[in-house]
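Report on the structure given below.
Note that one protein chain of the assembly has been removed; the remaining protein chains are unaltered in position.
Each chain carries a letter (A, B and C) given by its place in the written order, and its residues are counted from 1.
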Amino acid sequence: MQALKELGAPGLGGIVLFVGRVRPDRTRLGRVRALTYESHRALALEEFRALEAEARERYEVGRIVIWHRIGTVPVAEPSVVIGAASAHRRAAFDATSMLIERLKSDVPLWKSERVRPGRPLRRRPSRGPARSAG
Amino acid sequence: MQALKELGAPGLGGIVLFVGRVRPDRTRLGRVRALTYESHRALALEEFRALEAEARERYEVGRIVIWHRIGTVPVAEPSVVIGAASAHRRAAFDATSMLIERLKSDVPLWKSERVRPGRPLRRRPSRGPARSAG
Amino acid sequence: MNRRLKVLLFATAREAVGRSRVDVDIPKNGSTVRQVVALLARDYPRLAGVLTSCRFTRNGEYVQGWSARVRPGDEFAIHPPYSGG
Partner (left out) sequence: MNRRLKVLLFATAREAVGRSRVDVDIPKNGSTVRQVVALLARDYPRLAGVLTSCRFTRNGEYVQGWSARVRPGDEFAIHPPYSGG
């Protein structure tokens, strides 16, 4: 995966990667089949830079990857990838965890649900011998 | 990467992956160019199973991957991959972090260093005009 | 003389207005955030309920307080609560 390659600087022993994927949650309107993400692009990129700088200041990390898809992301596909590489694994865990928390609270990104409307559960009128419902 | 595929069960939104790689550390004998790992194989696999069971008991995790190379692993290549997938990212972070800590303390695995002996720093006897050292 | 304020709308704010951008006219010496927000709430009633939970930015910087000023030519953005990830 591309993120792993970008984190793969020599000398950095520990890589932690967080991958967030679209879950097929049930909602009032049906089951989520995709999420659509939008962003205030310039500001979101600025926040990514600020978060990366803060992670570097707080933790002894080398490379950092912050990546978020915009547009429609089908269920089970990744919407966000965050990773940090460091000489010591604790720093990579802490930085990655901080970055995903802060991405959710501080970066102008929004999801909206694209659902498959629930079909009512009903039997088809049957004629003749019983058949399994389609 | 294979580990990400194995963690990719539908319904599990958060995947955390730890990748540990061989670092080109300096030692008394020279710079590490590879590590060689050995294991008490049957017992190590048993410990992997026990750790996975413990992670499941302590954290709300779905799939878990624990993978460790045995034999010679060159510098910069991964020696260990640990991952957890869960509906909630905190559980995946905690399980992955616990698993790598416990792998290091509880699993019969051993590394030994394969180093490149340091070459003494010396000038070659020069004749005629100066040339860059080979 | 440009008296136009460019307003960017995202997520629920965009859905309430039906567009991702609207332009509003403001006095040439500027206006407060409070006045701009009142103007928008009047013109787009569905937006009113959304605005209470929003953050605002002006030219890519977060706006501190309702008395902050915006000027013609600025880019003013309305950010509902973030939900990335």
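Operating definition for what follows: a residue touches a chain if its C-beta (ideal position, glycine included) is under 8 Å from a C-beta of that chain, and two chains touch if they have at least 3 such contacts.
The model shown is predicted, which means the values in this text are computed figures rather than measured ones.
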item	value
Where the missing chain makes contact, among the chains that are shown	B
Candidates B:Arg26, B:His40, B:Arg58 or B:His88 - the one touching the absent chain	B:His40
Residues of chain B in contact with the chain not shown	20, 37-40, 42-43, 46, 68, 79-80, 100, 103-112
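Convention: only the chains that are shown with their structure count from here on.
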item	value
Centroid spacing, where centroids are CA-atom means, of chain A and chain B in whole angstrom	25
Separation of chain A from chain C, taking each centre as the mean of its C-alpha atoms, in whole Å	28
Numbers and ranges of chain B residues touching at least 2 other chains	none
